Each structure stands twice: as structure tokens, then as C-alpha cells.
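Of the protein chains in this complex, all but one are displayed in their positions.
Letters A and B name the chains as they come in the text, with residue numbers starting at 1 for each one.
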Amino acid sequence: MTGPNGKDGEHRIGVYVCHCGSNIAGVVNVYEVAKWAQENLAHQGVVLAKEYKFMCSSLGQKLIEDDIRNEKLDRVVVAACSPHLHEKTFRGAAARGGLNPYLCEMASVREQVSWVTSDKDLATEKAKAMVSAAVARVRQHEPLEPIRVPINSSTLVVGGGIAGIQAALEIANSGFQVYLVEREPSIGGHMAQFDKTFPTLDCAACILTPRMSEVGMHSNIQLLTWSEVENVEGYLGNYTVTVRKKARYVDTSLCTGCGVCEQKCPKKVIDDQFEVGLGYRKAIYTPFEQAVPKFPVLDRENCIYFEKGTCKACEKFCAVGAIKLDDQDEVITLTVGNVILATGYDMFDARRIPRYGYGHLPNVFTSLEFERMCNAAGPTNGAIVLRDGKTPPKSVGIIHCVGSRDHKYNPYCSAICCMQSLKFAHLVKERTGADVYNFYIDMRTAAKDYDEFYQKVLEEGTNLIRGKVAEVVDGGLFDQKQGQLIIQVEDTLISKQRRIPVDMVLLAIGLEPRHDAASVAHQFGISCSATGWFTEKHPKLDPVATMTDGIFIAGCAAGPKDIPASVSQGSAAAARVISYIQQKELSLEPVRASIKAEQCSGCRICNGLCPFHAISFDEEKMVSEIHEALCQGCGTCVAACPAGAITGTGFTNQQVLAQIEGLLSVPFHPELSVPVAV
Amino acid sequence: MKYLFYPGCSLHSTSSAYLDSLYAIQEKLGFEFAEVEDWNCCGANEYVALHRIPAYALIARNLALAEQQQNGAQTLVAACSACYLNLAKTAKYMGTDKELNARVNDALAAGGMHYTPGSVEVRHILDLMCNKLGACKVKKLVERPLTGLRVAPYYGCMVLRPDPDKRWRDPESPTALEDLILATGAELVEFPLRTHCCSGHMPQINTETSMELIRRLVEGAVKSGADLLITTCPLCQLNIDGYQHEMNKYFKTNYAMPILFFTQLIGLAFGLSPESLGVGKEITSAAPALARIGVKVETEPAAHKRPPKEQGLPMPRMPEIYGEDL
Partner (left out) sequence: MVPSSPVPQNSIGKASPPPSTPPPQASILDFFRAISPGLPQIEFCIQCGSCGGSCPAATLLDHTPRRLFALIRAGEIEEVLQSNTPWYCVSCYFCMVRCPQEIHITDLMYGLKTLAYQRGYTHNNKATHLSTTFAGYIERNGRAFELGIASRHYLRHPPADLIETARMGAGMFFKGRLKLVPEKIKGVAQLQKILGRAKELETPL
């Protein structure tokens, strides 16, 4: 409130009206507004009012800096674009000029004036009103200091797929501790299930397992597999995470990973997880041979011992006595500074589309099942065969867009299926020489080397039919061989309906968010989009951060993408985290809510309303308290408090009321002579 | 339960068996159908091909009559799939499209009538039996289980699609007739073409296509191992039954696949006489198939073999969806 002269109420306010090229100046008479402010707002403390073409440019900013010093300004008003865009810029300029950055206020005369009307007189009048409002408000501003929080140097990475692995290695190699939590018995994620990866046709395991092994051996990475996050509390730099390590029934300090227990186990079950229902595993098992860590896990629900009390073959045969049948879940608490969520995706359930025959017709397989089939360590040792397990197909139909690009299932495109389907076409041709048909709507081969891959597949003589398949029926009903399949489709390029007999059908099923993505998001305080993927802070300019400071996302958890993109995002998230850690301390926006304890009646209405769980109740003092660092300044509690006991720093009642008074003090009559342009 | 009933033109002539059997079983099911007084033809798929507002007005007259005629709940039940869809679509569109509603009611007013959208609920008899009554209730009323009879369901199109009132969970994978077949004690034969089109009115327009579509259904049913098909639609029954001989001549085949209405099958399971249900009115006789009712016979292996389950790769897990609430 006091000016630099020490006199109460006397301010020295500088007003800057930006042309923004022609964005503002094309509609608002910026010269008039500046002149008006200089003359009519002098009594409010305005000592100078200037206009400039681009206030956000370095020259424009320098204008503010120089004026603060030379003219001894104690408040600054910039009438320009939206604060969302340049509030930081002008606050930075003010700071460099020696003024507390929170004493700088913006009036949005672009988004709220020049971009919503073409009536020049009206626009100029409104701009004047908004400048007046900003000036009245900024007089009520107090200098504020950002809240500084220390950043714990440990990081939690949730999800041990390729994105999580990449992020963990980046951070660990920088010298900081990482906790990698993975819900399956081994890291590797979906990539470990694949056979070859496009476009290079690298063997997935060959490029993944060295990374997995590096993670397993890294001194800075603590691997917590067969574990899940139970609870998260805290704020940027200071998260307390509770992790449940599920009972493995194997003592990992003794286990050598020899695999005898798995060999001797008599109980064989269908492996729904890793083998996608196409192969078998034992009740005590490692998901695949190259699993990291190498320790097996006992599936309690399918174990004879837990069912009937007999067997215990694993215990009998274990040379080092590592089987621990009385194992319990262990709950541990971790303190970390940042979290990276790389939880991956689930596949679309092909049973939802009965007309493609999945589940009814034996020789219809999904893409993931086919990956397992092609994989040399899979249920058929890499042989491409029909459901009988031995006959190779003579013709294969590959159907694109199953469950994607369809308003009845998932409206989005799953990004990877076209390339995956072309890859399958290549593999089938290479290993069986069968006739291959790809049924597509559009061929999406957009990234580096992808279209070259498409050309290669074309060379091999794959039949490409542009048409979304209508149905797959059993040829046995139609004079074909029993078990053969008929694909009915409109070949749109020749505008004819075709019925094509094939031996085997592959469905390129789409990617979906994890079935529990919404609850995981809620747990970590981030949000999900309409289609269920984690929401990034900005889809173009900030794809790995979220609206919650300190929580980052990477990989397919944020939306369908291929392996190079997932790896890039893993590295990007890691880089952000490392930058935070290296700064050791970060500042948070001081725009926060605070409760006046004397006015608080203890009604606790605010406690449940806070979306960030920042308000707690002190039982002794019988008042509510806001945790400064958790509060994001949304203002919900400020509005809700019946006693008016909560104020928002930076949005006090005085400030807002002053703004309204300033707005209304300028008379203008909005009789629209032209319709408002939107 | 009292219902208003819209028979439609077919039930009074080509599909009189459907009407006979429906009336024969209604009492046992606890239904009481009252025919809409002086109902007129719904126009099938023919009238709406030529006109728009007049077509809706033609159908809306029936809705208006139903609105006036009270009989317990204001639910109008139709047995013919096309009639049902016409009535349901009109009722729905008049509710959502204000302009259509205004014009149609203006036309109705010329005849001194009016239909208030939302005042009549339109349902198909299959929907009523499965979703309102429930297959389990039907099972309890069965007196003579049709053990040993292999029955395949055939829905046709319009009862399941486009499903304007969202009565069915999954139009491509229905369970209604399957549940009813199991309720009667008959052996359910899974028929993959059960929702495929019978060719509708194509026999009058293009012989080649209609014969092919009919052949696919008949051949498919034979290869699936069924003794008998059951259906919900008069036109489906007419095409598969009436045209089967011509189809056989066209393709030089020798199939004899009888097709009855599902209400006839239920009636037989209720112990009613075949004559009272209109059994015998079908051209491709069901007598040989029905000769197996109540007689213990060794089930011959189905013509359509499934690959042996124990060898090779496991099949995906599929939920048991038929007979869920029996």
C-alpha cells in the first residue's frame, strides 16, 4: 500500500498498452487508451502510460525494467494478451527491474476485447474500463514471496515397461535413487511379449533384455516387482508413498533362480497374462525365461497346497530352501521427490465384437496372441499354426481397426496397429509363404522409416484391400472346407463386395487405457481424458508433465504410441525430474488460500471440497488448516466458507472488489451496432 | 397382465399360425391381449419407400388408436418384426423430432385423431417374453419338455436392429431365443447365421439374390445340425418355409428344414395340441422333426464338428451367456 516514497496511498503506477501487432491495435485504439489512462487515472497513481507494438518482446520488457528503475514505479499494469500466456513474462520483467513480481498485473484486452468484437468504439471503451480495473486492483496488491520447497532426490517410477525402464535408467545414471514399482512378477511390460518390432524388425527381447538386466543390476534402482502402490500423500518434492509388496512365497534373499520349483510343480494352468491365454504356466512360475528379477512367484489361487494342503513339491525340491509358504504381503513406505507414471495400456477385448468370430471360430486370433505365437519362446516355439497347434495356414486375413476408430467402441485411432498389421503380413509371408490379405480403412504409416516399411511389404506381394471388414463367418456353412473362414468386406477401391476364404484371421485390436487407470489417476491426484488416458499438462508443449507438480507421465499411459515415442517420453520425464532434483529447491506459486483461525468455526465444509486434499482439521484447536504446498490456489474453499474465513493470497476480497469498482467507474454503453464477433 | 396388441396384416393371413399360437399360449403366460380396434396396415417397408409424412401418419394412426384404447398398461405389443419396428421408430421419432411431430399430428387431425408422443410404449412379443417375463418363468410353465429336439434360433433383422428403445444388450450377439429354447427343454443348436437377413421382399424383386440368401440360411441350419428353426418374423418364416421348394429347385438341392414360430415351440412345450398352435400350416413340414418329441433317441452327432478342444492351442475364455437366468 505504501509507495516507495514512504507516503501512504501514493503510488507510482506504470501502464503499458500493447498493440500485439494488429491483434489489439487493429480494433482497440491503443493510443487513446494510453492517453486516457495517463490523464484520467492520475489520481489513482498512474504516473506514466505508454503503448508499444510487442510488449512481450525483449525491447518491450526492457521498457518496463528501465521505467521501474528510472521512474521509481511501484506498480505495473500491462494491458495485453491473456495472463495464461505472458503473466510470467511480465512478472519476470518486473523482477529484473527490481520490483516484486506480484506487483505486476495484466489486463487481457486481447482475448477479452479485441478478439471478441469488431466494434472499435466499443472495444476502446472496454479496454479503458479494464485498464481502470487493473489499476484499482494492483493498488491492493502486496509483495509476495514464492513458497520454496526442498526436492527429495529419490524418484518413484510406476510401471516397468519400456517407458518406465528408460526413465528409471536415465535418472539412476544421473546418480539419483529410483524406486521402480511393477505390478507383474517381472519388468518388461508388453514389449516383452512381442516377437519383432517395427520398422526395423529388431527382436523385441534382444533389445529389451539388456535394458532390463541393467535395471536389475543398477545400484541406484530399487526394483519392487509384484508390488502395487497403495497410497500417495504429499506434494512436489515430498511425496510419501505406501507400496504393498505382494507375497511371492519365495525368499528372494535365498532364491538362485534355478527354476527347479517351476519344473517340478504339477499344477499347470492357462497363462492369461503373459501368454494371453494361448499357453500354459505352472502355479509357481516366472512369466518368461528372461524375467527380471529372476525370482518366481507362486499363484496362490491355483496352488494345490493352498487348495488342499498337499503337494509342496517346490519346497521339497528347492536346494536352498527358498520357498516360504507362510509369506505375507509387506507394506513399505517410500519418500520421494517426484513420480513418473508409466503404467502402459490394456488391449481391447475382441469378444465385444461377435461378428469377427473371436472366441467362437477357432482360427481367429488377436494381435497380441499372434505376437506370442511368433515369439520363439512362445507356446508354439515361433511356428505360425492354426488352433490345432500343428497345421500352418495357407492364407491369412489381417483385419485393421478392431475396436478403434469406432464410436461404438473406442473413437480414437490406436496409432500402432497399421504398422503392426504390416509387420504381421511380413512375418507370415516370411515364415509360411501363405497368401496374406490386409483389410484397412486408412494406412497409417506416419513416422520415420514407416512408409519405407510399407513399401517393403508391398514388394512382398501382400494383398491390400481397402475396406472395413463386415463379418467373419465359418466357411463350413458355405461349401468351404470345415474350419475355413470367410471374410466378407466391401473392397472400396473397386466398389464390390467380396467374400474371401482364409485359413486364419488376425484381429488388430486397439489399445485401451488400463482398466484401473481412473483409480490410479485419482490416487496420484491427476486426471484422465474423456477416453481414459492420463491427461498431460499441455498436449503440444508439455506432454510429460501433468497439472499436478511433481507427477509426470510417460509412454502409452498418456495415449497410444509406438516404442520410439514411449522411450522418448521416458527420457523426457526423467529429464524434467533430474532438472528438479538438481535445483534442490523449487518455488511454488504463492497464490494460495489461507484460513484465518480466529474466524474459522470448525464447520469443516472446506475439508471435503478440496480437490487436492490440502485441508486438514486440527482436532485440538478445532479449526481447519491449509497445507500451503499442497494448495493449488483453485479458490473452491474461499467461495465455500460460510464465515468468509478463507482468503486467497492474490485474490483477496479487497483486490477483487477494487477490480470491480475500477471496471464500473468507466461509463460505457454497450449498444452493439455490429454483432459481436466470436 | 393386459396389453394392447397389434397383429399386423401378415398375422391375419400368411402367418395365421403365429396368431393362433400366440393366443393359445397367452393365458398360460399370464398375458391378456386386446387387439387395437380397427388397426390399419403399418405400411411394412413399402409405404415408407414412397412417402415420408404420409408413411408416419399411417403408422401413427395405430398409435393414436392405442392411446385412446385403454387396456391396463399403455403398452402396445407387436408380433411381426417389421410392424414392431415401424411402430417403435414412429413413436420415438415423433418424440425427438418436433417438426415431424407437428406435421404428423396435423395430418391425424384431419381424421379427428391425435397421438401424444411418449403415451404408448411399443414392445415386441419376444422382448416381452424374455425381458419382461423372463425365460425362467417360461421354464416353470413347461409341462412337456422337448427333450431331444434340436432347435436353432433365427431372429432375422428388425427385431434386433436398430433397436431404437435399447431393449437388447447386444444386437449382434442375442440370447433371447436361445434362453427360450433352453427353457422348453429342447437342445440348443448354435446357428451362426441367426441374425442374417432372409432377403425380405427380395423374392418379388430379384430371384437370384433372394434364393442365394435363403439357401445360405437353410444350408447353414442343416449343417449346424438342427431339426427345426424357430423365428420371430412372418416374412422370415414365409421366405424360408414357402420359398424353400423353389430354392431347392434353383440350386438342385434337397433340403427339408422346417421353420416354426417361437410361440409354436413354446406352445408345444406347454403341452398344447399342435393343431391349436397352427402346426401343420407350414409348407415344409415340421412333422418329421416333431416326431422326436418326448421320444428317447440317441442323439446323432451334429453335422458341424468343432475341432477337438483338448489338442492344440487353448481357445479364449468365453462367458456362458445362454440360459443365464434359467
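Everything that follows uses one rule, which is that a contact is a pair of C-beta atoms (placed from the backbone, for glycine too) under 8 Å apart; a residue touches a chain by one contact, two chains touch by 3 or more.
If you're wondering where the values come from, they're calculated on a predicted model, not measured in any experiment.
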Of A:140, A:174, A:391 or A:488, the one touching the omitted chain in the full complex: A:488
Option from B:136, B:205 or B:318 whose C-beta touches the chain left out: B:205
Interface residues of chain A (partner: the chain not displayed): 355, 401, 405-408, 441-442, 466-471, 488-492, 495-497
Residues from chain B at the interface with the omitted partner, ascending: 9, 12-17, 38-41, 43-54, 56-58, 61, 82, 93, 96-97, 100, 103-104, 106-113, 157-158, 161-163, 171-172, 196-197, 199-202, 204-209, 213, 242-243, 245-246, 249-250, 280-283
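Basically, only the chains that are shown with their structure count from here on.
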Averaged-CA centre spacing for the pair chain B and chain A, given as whole angstrom: 49
Complex contacts: residues of chain A adjacent to chain B: 270, 272, 277-280, 350-351, 353-355, 358-360, 362, 373, 379-380, 385-390, 473-474, 476-478, 482-483
Residue ranges of chain B touching chain A (in the complex, touch as defined): 170, 172-173, 192-193, 216, 219-220, 223-224, 304-307, 311-319
